[in-house]
Each structure stands twice: as C-alpha cells, then as structure tokens.
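The complex is shown incomplete by one protein chain, all other protein chains being positioned as in the whole.
Right after this comes chain A.
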Amino acid sequence: MPERRLREAERLRHTEHVMGTVFSFDLRHEPTRATRAALGEAVAWLHHVDRVFSTYRPDSAISRIGDGSMNVTDAPPEVERVLRMCERAESATRGCFSARAGRRLDPSGLVKGWAVEQAYGLLRTAGAPNSLVNGGGDIRLGGEPAPGSPWRVGVTDPCGPGRLLTTVEGRDFAVATSGGAERGPHILDPRTGRPAHRLLAATVTGPDLTWADSWATAAVVQGTDAHTWIATQPGYELLTVDLDGQARRSGGFPLAAATRAAPRAPGAALDG
C-alpha cells in the first residue's frame, strides 16, 4: 500500500472562519511562493463571496437585490452568474432547488459549493492540483492526497453528531452533504415554501462541487425519490438517510473499500 502520509514540509494547510462556518485548505505540495499566494487569494475570495452573497448581511448585493434596492446589473458580475446557475439547478431538479424557495432571495444552497470550487481552481492554476478545500463539510478534493492513493472522506451520521456513517473515496472529485434535523428546518421546499423534511441527510459525490452541493440540497426536498432523479445526472452519486435513519446509496456511490468489506475495523473494540 502506498504511503499516505506526507511530511509536514510537503504540505500547506490553513483554516479560515468565513461564511458562517469553517473552511480548511490542505495542499499536498511542497509550498512555493505561487501556492502560498494562491492560498491567500483563495481566502480573500471566500471573504468576497461572503460580502456579496451573505443573506445575513443586509448590505450584501444579494440582500439588496432581494429587497429591491439594487439591480442585478449593478452587482458584481458573479451575482448574475450564480443566479443563472441557480436557474439551471431549478430547472434540472424540476423545482426542488430554487434561490427563491423562501420569501427572500437566497442562493446559499449553491453558493458555498461554487465558492469552494472556484477557490480550488485558484490553487490548481497556481500549481497545486493535489489539494483539498473543505467548506464546512462540502469538499472539493483535487487530484490525489499522495501518489497512488485516493482521498478518503468520512460522511457524518445525521443521527449522531460526531459519528460517521460511512467513508467514501476517490480522486479529483467533490462531496457535499445537506440536510439534517440537527440543523433545524433550514431547507425549504420551493414548491410549497415550507420546510423540507423528507430526509435526515443527503450526500452527493461528483466532479463539480457547485452541482454536488445543489443536488444534495434538492435531494433533501425530493426525499427518497432523489435516487431515481440522480440517475439522470451523469457522474453524480447519492447517499441518503431517511427519517427513520435508514441509509441508501446509489449503485455507483464511491464507498471506500474498507467500509464496503468490513464495517468494523480491527482494534476498534468499544470496551477499551
């Protein structure tokens, strides 16, 4: 088995509190001036996204467009791009995703994934393709963590904070999780305007975090029907936990080999 651990000198890590959560960066490259600069740029980018898209800031472009005091054309150009992507998501999910699900304009279900995807793009362009960007649990994993090894990501169990349901693995992919009664009814069904509570959690994997994040949000609204729907989105796979705590996954969902074969690892005895 290839050595998964890199020396600390061969990676660059950073944690940033922004957008109401914690973002972390893990670049599996020996730091260079270019990658350090790109990391700084990526962090600045996230703060910019927060200023522009936060629904918690009354002065953000999104809040002002929502309350009618600003036109989209007067906002930074990325606002129109994001709103267009939201429309695409709304159409693809037959209305289960919408930036106008509640009373306010709120593209948050897509913005975080998109912001992480852009931040990762900055790192890749600067020569650090083998990097992880984690936006509060929505993660873009570029390349591989060490030569010959896949990235491995634990998926939290919505029925037990701090506990993992399973582990996924892959190279150059994205993982997003939405939902959870744990967080309160924060996802609205755009079709009714009421909180969607059809799943405890939905995890989507795929090539692009913008869509993985949006599809995970839509899946919580769709409920277990989302399994039929995700099959229409090539490259994207789905894991759901329904209200009774039952977990289901799509056929191609990239469970890590170890969790597929043996749910309990050796040495994990509970009685110490």
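Here is the rule we go by: a contact is a pair of C-beta atoms (placed from the backbone, for glycine too) under 8 Å apart; a residue touches a chain by one contact, two chains touch by 3 or more; residues count from 1.
Here, contacts and distances are computed from a predicted model.
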Identity of the absent chain, which is to be given by its UniProt protein name, from "Xanthine dehydrogenase family protein subunit M", "ATP synthase subunit a", "ABC transporter permease" or "FMN-binding domain protein": "FMN-binding domain protein"
Sole residue of A:Ala38, A:Ile65, A:Ala99 or A:Leu200 that reaches the chain not shown, by the stated touch rule: A:Leu200
Options A:Pro31, A:Gly95, A:Gly121 or A:Gly136, residue touching the unrepresented chain: A:Gly136
Sole residue of A:Cys96, A:Leu110 or A:Ala176 that reaches the chain not shown, by the stated touch rule: A:Ala176
Where the unshown chain meets chain A, residue by residue: 4, 15, 17, 20-22, 24, 26, 56, 132, 134, 136-139, 141, 145, 151-168, 175-186, 195, 197, 200-201, 203, 243, 245, 256, 258-259, 262-265, 267-268, 270-272
